[in-house]
Structures are given as structure tokens and as C-alpha cells.
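Of the protein chains in this complex, all but one are displayed in their positions.
For chain A:
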Amino acid sequence: MAGKTLFDKIWDAHVVKSVEDGPSVVYIDRHFVHEVTSPQAFAGVRARGIKVFRPNQTFATPDHNIPTLEQHLPIREELSRHQVQTLAKNCEEFGVTQFGLGHPYNGIVHVVGPELGITQPGMTIVCGDSHTSTHGAFGAIAFGIGTSEVEMVLSTQCIMQPKPKKMRINVEGQLGKGVTSKDIALYIIAQLTTGGGTGYFVEFAGSAIRSLSMEARMTLCNMSIELGARGGMIAADEVTIEYVKGREYAPKGADWDKAVAYWRTLHSDADAVFDKEYTYKAEDIEPMITYGTNPGMGAGITANIPTLDSIEPASHITFNKSMDYMGFAPGDQLIGKKVDYVFVGSCTNGRIEDLRMFAEAVKGKKKAANVVAWIVPGSRQVEKQAKEEGIEKILNEAGFEFRQPGCSACLAMNDDKVPAGMVAVSTSNRNFEGRQGPGSRTMLASPLTAAAAAITGVITDPRTII
């Protein structure tokens, strides 16, 4: 018998029951909730007249709707305020821990879980949010679910899922200067398209992946959903164990030793078989940027936008629609395009390393006058650390505004909206039409590329400024 993959080992340990010619009943260790996708689920639990089955395995934090300025004041916009209050009420009623607005642990759900050590290797983790894939960086099975499934987890601590197929993506070698894990993500998605991972759970492996920090691994797994995959994961190693150690919710004492011993067994066996496998060379990856309206429409920053003859005829309508929306023409050069907004933040690139990277690059320089920039930490803890490390000071001196944590312009549910027709270089994960505000034009990139755009006012190769 062939060996098991990392995914198999964790999945198999969590199957409560298999339904004949149907999905498996999968037990969930950790459940995260936020204000947007949970109210209907809590209402469903209430309507059934039952309790939350395991309230101590669910953690809540409002993030999508919250303002990034003046968080001590009541939320001005009525619907947002109502949604955030509804989350607080539901958590109270059902006995779920909530890191509410103003709580020192508040922040984007996918930043908060790992930094508190709630996210651990070997776990099954779900949240009503597709970027739950972020937590896979710890060698966990983590994926986004819909609200019906949120209700399932609240009611029974289980969901019903068919077992996905398995894919391994290896990145070997050494990343070049100015190339980050965000670039690896955008590169892979550009290679495989946004449907390339559909039906699969991806394991990222190879020497370039192993060399990434924990936070960089989170950026990569975060974007695995943009590949269409159910999720992405990276086997836990010393980097992972070191990161989890000592965090608030991490196991302690003898439990810690036991947990670590188990985590060390969680890797794909040498003879494990994947349904699909790809290998890329780290040296081939340039700093990347997207030019279109899905994350797969990305290219190396020195490249030009593809011309129509390199695109399948069947996709021309879609491609042209995308170019019209962005105000670009096929064949255009990317470098030198004018930039109006820069957004640094989100569950993809809103962690302390991202802020450090950005601050390092803009230190002693000045923000371009034509650019509006929002620098938004992923959590209160990240905000605090950034202040302590002097990052806020560097940003202010360079003319940047450091805001309070939240999802912010990643999906523009709060006031942080990019106006119609404006081009934003964004460290978030989606460049869909209207994602950052109706009519907004998004170009996804790393914090370094965002820094280069912010100080020059145009798309600029980050390798020229570091």
C-alpha cells in the first residue's frame, strides 16, 4: 500500500463516519466566526431550539465591517454596527469567546487565530470565510465554509465534505532578491489559473517553501483558495513549532511535549501518491503583479500584458471585458502605469513581517504626492508591535497613515473604498471587479512592490528601490 499524504493523515484522523456514496462526516477542532457569515447560522441554531454543541472550540472576532479609524467610537454606519453587535450578542447568548472591537486580541480572523496559538498543526479548522486556507500553513487542514456549514459546526462540531483530491506543488531553489511568498502565490496562480486547483487540496513543498518564515507561509496558503483549491497546507517543521510555542492557547507542559511528538509525524510519506504534482523553480519567479480582474491574470513586473493572440479564442470576450474594466490594453507595459492608491494589509499581507518589509523599503523616502496610501495592520497585536518597533514612526515620517486593524480595503465593506476608475496596488488577495469599491481597479502585489509604487507613484520594479 502506498504511503499517506499529510492531508490523508489529518483527514483520516477526523472522519467520524462515511456516508455511502456521499460525503464524510468530518470532526472540526477549531471554528472561527466573524460578523458577516455567522448571523444566519446562529439564527438557525436558535430556530432549532438547540445549543452550540462545543462552544469552547469556536472563537469569534469582528473584522470585515469595522472602521480603521476611531475604533473607540460606535460604528457610524448602521448596518455594520448592527452586524457587529449581533455577533457580540450571539457569542454571549451561546457562550462563545469573542475578541470584540477594542479587545486587545481583535483583528482579522486569520491573523488572530495563529497569533494566539489557537491554530495548531494537525487540526481541522474551518471558518465561514474562504481565506481560512491561511491556517494550513501550520500543517492543518483548514478551509472556508458557507453559512449552512457554520450552522452545522455550531450545532454538531462536524461538517459533511467529500474528500478532495490531492495536489502537491513543489518550489525548489532560492528566491531572488525582492521576491516574496506573495510572488510565489501569484506566480503559481498565473501558471495554473484560478480554476487550476478546483477539487484539490494542495500541499506546498520543496526547499524554497521550507525556507519561508511562518508568516510568509501563511501568505502563500492564504492565496491557495485563489487557485480554486479547497485549501493549501505546509507540513509542520521546527519553524512551525517554534512559532506556536508559548502562545496563549498553545498546549503547555506535558501536553506540549505530547503535541509536538504528534506534529512531527505529520508529513507526507516518501511513497505517498498525489493526484497531481507540479514543480517550479524559485529562480524563475520575479516580483509579480496582476493586470486583470482575477488573481490568475498576473505577470512578472517587467513583463507586458499578454496580447490577444496568446489567449484562447474562447476566452477573448472575458479577457477584453477585463481590460476594459482596468482601462488597460493588451500588450501594455506594466512598469510605469500610474497608481492612485496603495493598500497594505489584509489576511494575506497584514502581519508584522509585511509591515516591516514595507517600512524598511520606504524608510527615509517620501510617499508620492499622487498616491493615497492606507497601511492597515491585521490585528491589534500587530498594531501594538508595529508601534513598539518604531514602524509607525517610519511610516509617518515617509508620509504614510497607519490605521487601526481590520479587513479594510481588502473588500471595502467599511469606509475604506477605492473610488471608481482609480488604480490601487493592493497587498490583498482579490482583484475582482468592484472588490475594493464599485469601479475600483486593483493590482495585486507584495508589500515590497506596493512600497515601490507608493514612493514613485507608478508601477515600479521593487528591486530598484531596495
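Basically, contacts are C-beta pairs under 8 Å (C-beta built on N, C-alpha and C of every residue); 3 or more make two chains touch, one makes a residue touch a chain; residues count from 1.
Simple rule for what comes next: contacts and distances are computed from a predicted model.
Choosing from "3-isopropylmalate dehydratase small subunit", "Sugar ABC transporter ATP-binding protein", "DNA repair protein RecO" or "Phosphoribosylformylglycinamidine synthase subunit PurQ", the protein name stored in UniProt for the chain missing from the display reads "3-isopropylmalate dehydratase small subunit".
Among the residues A:3, A:102, A:195 or A:390, only A:195 touches the chain that is left out of the figure. For the chain missing from the display, the contacting residue among A:67, A:121 or A:144 is A:144, taking the whole complex into account.
Screening A:254, A:270 or A:317 against the full complex identifies A:317 as the residue touching the chain left out.
Although one chain is not displayed, its contacts with chain A can still be listed: residues 16-17, 19-23, 25, 27, 36-37, 39-40, 43-44, 47-48, 50, 53, 64-65, 79-80, 82-83, 86, 128-130, 132, 144-149, 151-152, 155-162, 164, 194-195, 198-199, 228, 230, 294, 315, 317-318, 321, 411-413, 430, 432-435, 438.
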